[in-house]
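Encoded as structure tokens, here's the structure I'll be asking about.
Note that one protein chain of the assembly has been removed; the remaining protein chains are unaltered in position.
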Amino acid sequence: MSRHGYRYSAGSLIRHGLTRGEWPRMWSKPERRSTYDVVIVGGGLHGLATAYYLAKNHGMTNVAVVDKGYLGAGGSGRNTAIVRSNYLTPEGVAFYDRSLHLYNNMATDLNLNVMLSKRGHLTLAHTDSALRTMNWRAEVNKLLDIDSSVIGPKEVKRLTPSLDVSPDTRYPILGALYHPPGGIVRHDAVVWGYARAAAYLGVHLLQGTEVLDITCTGGDGPQGKGPGGRVTGIHTSRGDINSPVVVNCTAGWASLISNMAGIPLAITTHPLQAAVTEPCKVFLPTVVVSGSLHVYVSQTDRGELVFGASVDPVGTYRLNGTLEFTEELAGHVLELMPGISKMRLMRQWSGLCDMTPDYSPIMGFTPVEGYFVDVGWGTYGFKAGPVAGETMAETIANGCTAELIAPFSIDRFTDGDLVGEKGAAAVGH
Amino acid sequence: MSSHRILSRPGELIDRSTRLSFTWNGRPYTGYKGDTIASALAAEGVGVFSRGLKYHRRRGILTADHWDPNLAVQVGDEPNVRAGSRRLVEGMQVTAQNVWPCLRFDIGTATRLVGRFLSAGFYYKTFMRPRFLWNHVYQRVLRKFAPGGQVHWQTKSHDNYDKRYAHPDVLVAGGGPAGIAAALAAAKAGASVMLVEQEPELGGHLRWGGPDDLSVLDGLLEAVQSCSGIEILCDSVVTGRYDHNWVAIMQRSHPVALERLIKARVGSLVVAPGLIERPYVFAGNDTPGVMLSGAVKRLINLWAVSPGHRAVVFSANLEGDAVLADLESAGVEVVAVLDARAGDDVVRVKGKGRVKTILTGDGQTLEADLLVTAVGWTSPTSLLNMAGDRPVYDQVAARYFPQSLPDNVLATGGITGDGSITELVAHGRETGTLAASRAMRIRHDRMSATARSPKPSFDRPAAVSDERVPLRRVPHPECYQSSTHGLVDFSEDISSKDLIQAAAEGFDSIELMKRYTTVTMGPSQGKLETVNAAAVLAEARQTAIVDVGTTVWRPPFAPVSLGALAGQSFEPTRRSAIQNWHEANGATNMLAGQWVRPDHYGNPMAEVANVRNNVGLIDVTPLGKLDLRGPDVSRLLDLVYVNKWQNLEIGRVRYGVMVAEDGVVSDDGVTGRLAEEHYLMTTTSSGAGAVWEMLEDWLQTYRPEWEVHVTPVTGGLTSINVAGPRSRELLKRLVDDVDLSATAFPYFSVRKGSVAGVQDCIIWRIGFTGELSYEIHAHSGYALHIWEALLGAGSDLGVAPFGVEAQRILRLEKGHYIVGQDTDGLSKAPTASLGGLVKLDKLDTIGLPELRAAFQRSDLPVLVGLQTEDPSIVPEEACQIVSSDGNEILGRITSSRMSPTLGRSVCLAQVYSSLAAAGTLLTVKLVDGRRVKATVQEQHAHVDPEGERQRV
Partner (left out) sequence: MIVVPCPSCGPRNSSDLRNAGEVVPRPDPDTATLTEWRSYLYLRENPASWVTETWYCRNGCRRYFTIERNTATNEIRESDTT
């Protein structure tokens, strides 16, 4: 037995293979308590990571994670699983670099192979202004010791032979921002790893429990909600839970939960769509992103190409997906790799993104005491999951804002000091 | 004749008079026209078509149709072709996929030796230490074994694909008896109808049925082919239904396009896909020779191929029983019939490349080379799911049924229930009539709601309630799994044992199980395996299937090529009226947004010198241009620009800056007053569209009482900048109705006149380059004439064209910033040093509160002119300005060039306001890591800061 209960290893695999014995449950089904020290709304990567670090780093184990569906049902299981730290602003770089560090050590920390594949991440530039932004990012990255540089078309071709780098295309590849430590990871495994580790430390994972209201007292608004008040608990589809701390980790649904506490957010919800092709023999070694063409692509170890795009222009909570997304996606991918037209799209899906005006998250304290937010992740939530969990846990446990997340305070929308990530972020995967 | 082809069948699809040659793994084979790849190979005795994903076991025909998970092959440069449905073409080169070195001896089978250790999700549980082994060894091995065919990515262009829009009142997805009947009834009711069938022929299961089925089919075909209101699309599949009945159809076998995507706005969608037969789960169920009853019927009746020699039939339904007659007539010996309804069972199949023995539930061992299973159906409800339905499992009929559908989606045929052919046809007919009546209402409403549409020629049909007699649900045993474990997902090699283990580990909801084991996530996307997976999970959880639910079926219904989704490559560029001249005269192009324009004509440095010394011409057509007319234009300008516009005289131009409501600089340009109520506004090239839409928004939404008419004239007017000390002299030779003298036509003025005989040109004097310069806006039809006249008239003055690169150097020497390059997404007006321009005492201007707030602050970054200590060093744009002894970021170079005029490098930079004072010594970190010193300049302008050259 280890910190995580049953220990996984090659040895355990062999033992089970030989004895054909049953594997134990990754997480138990707990009896719900009436009171917790902390209730985290949203059983995705952010909520589970926050719970895990509360328990592991701060010894807070009387914690519940509630989710209306199953673990990882939202964006955690719908993203394209790209990790990187080559952001534009120093605050963004510092934050995501810490996240990448946690990803690096995750398999051993959580005792689950999350299949991190640091295969290199290319952000293509098709115009001189895009190239200038790549240079900007590279120069900021280098100053912060991030492995990141701008390379020319020849080097792009060497790293990724299937890209058409000839100069006479409609979107010529003038160069790329190359980030060797960037890559992909198995997103579901990250969720399960945190869930398993948190549950072992005593955190209650309450699936199928929908939050219907947040109860507050003393606030300016109706029912004691709003600025100046404090949180007393939540009202769920399976009964009431008392807690002095409620953490909103609900991504695309963040506005709906936050409105329950009387705190409107600078967020609009937009779908982000993704798609996957049938498997083919592996030919694409890197993660390729084109901001101008609104597309990013990588090939899984199973041979499927996984595609993502920008968020849909029309805000909606609908997860149906659209045909035009697949049309634009295919058109743009074939601009980059005209030879793969005979690959077939096998499945498309959507996730919901909580978009903020400055493409940066909203984290930490709010004007309602005990109500914390970890929202506004837009299209970046997956990359940031581990560090968001770590810093949110620190903020909740210590009662003061963790340094790394200070720039992402909710106050910036009243102070007018937005974060400058927008320029690099239109499609920044 | 080959050994497996049998005598002619009444419904066979093959044309025995036309033989086609093809190769299979390099060896020559022949088949008939009408054969599928699989039927042709099976007829020649081929029994193994592929190998399993994980354990590399041999695989043969399972379903003999599009959904067959074992029949993915490579055809030429096309991977993952469905050999079960793709028709044979002369000369096809077909190879097996996912085998190495070849189909017969596959190294991958070695994984079977360790198979017992490769349980579901095994990879999550190991390879964690040491980390380098995961990075460098394990992962590479995994990638080497990725399944699927080869992509020929070296190809430089993609084939011919196309798209089409359609607007049928009724679209019927599925050309079986119910679908055909629905199409006929809808057409009869006056609706325009599209009938879409996945196979190359209509008919569905009638095609492989008995003589009665074939005669019904003949009648239906005759009716449908003679009906003028129905467009029939075969070899085509409805791949998706999206919001507001937007329906995607993938059409193959089009004369011009390899594949064509049809996008249809459909009044009523009728979903009639029939049923998909599901496999039985037991040990050895993936052995070649284990076939579903439908596969056997299709092989025998459609392609006259004998599926084996000695058969055992395991049947739970009448359709399974019916296979006996087919086997008999094909000369296949039936060894035994096992009746699931009577408690018979199949426990295990043994055999390496082919079924050899079959162990039955009562302990018998039967020798046979063919096991036919008929254990029930999966409803392919994808399109219904996409329409919001959550089909519900019916324990009695042992399959899922639709639950609730929106009015514009209807289902008919086997997906809704069971019945005789007559009953299915009747249900289809009623469905078609109902669909038509709803669709006609929609058409009527649409025509009435569209002002310019002709009025509908028919009365709005009354709303009709759904009074169709539902089809029966015939009881069917819940026959999913034997007492042994077998494959559930054939394309992913996932067994029932894997699923049970996953459930025990906590992945006991269907979605979590799917993600953990990848069941239903392979190329067949759940078509065959989804109900079996639910059944296994229900057993593991000891609950009913109805409580398990199913995963959400996502689009597309069948895989769609990227080529078809993309269609023809169509990414247009914009070109000015003079662009052909540029290209014929040595221009090197660049792409700037949508525009193609000359970057330079060979030597940008010389082009700069020529502008400074003589005169140059640049085509600046991409500059956004808006023609503004009306009595309230000046009020509009006052609102959208940060400066004041009320007092602009006729004949004058003024520079203006726009900010957004958050105070961030968004665009800039020059606007001139041409007449009392007539202005021409210019914007940045990239901002042209956005500024126009913004003006419209203000005029329509917030200030509807203002009278201003906005017309975009960016392409209609070609813009030529004539710049340099000799520009006046040059223009004088071609302009005779405007006094060009400095006093009559001063700096920042505008005149209308004739240039080279072209009337009504707008000429204004501005100075982006810092030289005396005139910008001519002329009707594009005459632009080339003017351009050539200018060049012709000024040869003695040294006139020459210059490109964007020279212009950038000239403007940087002059210290003019570019919005979006020298400013960014956070730059407010003080950053761009606009203190003198911004008027905060207006009652309204866009972003006014933020402008006021910004000028209260002293901590915003500031744009400064900067020069490196070493004049030969040009720091690349985006180089960071850092603390002299550390890596703290204090600013960045936003623009930099070598200045041919000064013979040294010049820069613009954004720095902290505390470092903006002239003379401040800064440290710039170059791309190569070197640190160099640079000094903040007095002005942004490096050349002629007083502006004497442009005012002459």
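Should a chain be cited, it is by its letter among A and B, assigned in written order, with residues numbered from 1 in that chain.
As a working rule, a residue touches a chain if its C-beta (ideal position, glycine included) is under 8 Å from a C-beta of that chain, and two chains touch if they have at least 3 such contacts.
Since this is a predicted model, take the numbers as computed values, not measurements.
*Asks:* For the chain left out of this view, which of B:D321, B:E583 or B:D662 touches it?
*Replies:* Missing-chain contact among the listed residues: B:D662.
*Asks:* Using the document's definition of touch, tell me which of A:S166, A:S237 or A:N259 contacts the absent chain.
*Replies:* Here the residue in touch with the unshown chain is A:N259.
*Asks:* Taking the full complex into account, find the residue in A:H58, A:H101 or A:R318 that is in contact with the omitted chain.
*Replies:* The one listed residue touching the chain not shown is A:R318.
*Asks:* Would you indicate which residue among B:A166, B:A853 or B:A916 is in contact with the undisplayed chain?
*Replies:* B:A853
*Asks:* Which one, B:E693, B:D737, B:E888 or B:E938, makes contact with the chain that was left out?
*Replies:* Once the missing chain is taken into account, the touching residue is B:E693.
*Asks:* What residue numbers in subunit B mark contact with the hidden partner chain?
*Replies:* Within subunit B, the residues that touch the unshown chain are 242-244, 246, 263, 265, 446, 449-453, 661-662, 693, 696-697, 700-702, 843-845, 847-850, 853.
*Asks:* Spell out, residue by residue, where the missing chain touches subunit A.
*Replies:* Touching the chain left out of view, subunit A contributes residues 253, 255-256, 259, 264-269, 313-318, 322-324, 357, 413-414, 416.
Simple rule for what comes next: only the chains that are shown with their structure count from here on.
*Asks:* Flag every residue of subunit A that touches subunit B in the complex, lowest number first.
*Replies:* Subunit A residues touching subunit B: 8-10, 12-14, 16-18, 20, 22-28, 69-73, 77, 90, 107-108, 111-118, 126-129, 132-133, 135-136, 138-140, 142-144, 150, 161-162, 164, 170-172, 186, 188-189, 192, 207, 277-283, 300-303, 318, 320-323, 326-327, 329-331, 333-335, 337-349, 357-358, 416, 418, 420, 422-423.
*Asks:* Which stretch or stretches of subunit B touch subunit A in the complex?
*Replies:* Touch list, subunit B to subunit A: 77-80, 114, 116-117, 119, 122-129, 131, 134-135, 139, 142-144, 146-159, 161, 240, 242-243, 246, 248, 261, 263, 386, 501, 504-507, 509, 511-512, 515-516, 518, 521-523, 525, 554-556, 559-567, 569, 571, 573, 590-593, 662-663, 820-821, 824-826, 850, 853, 876-880, 882, 887, 889, 892, 925, 927, 929.
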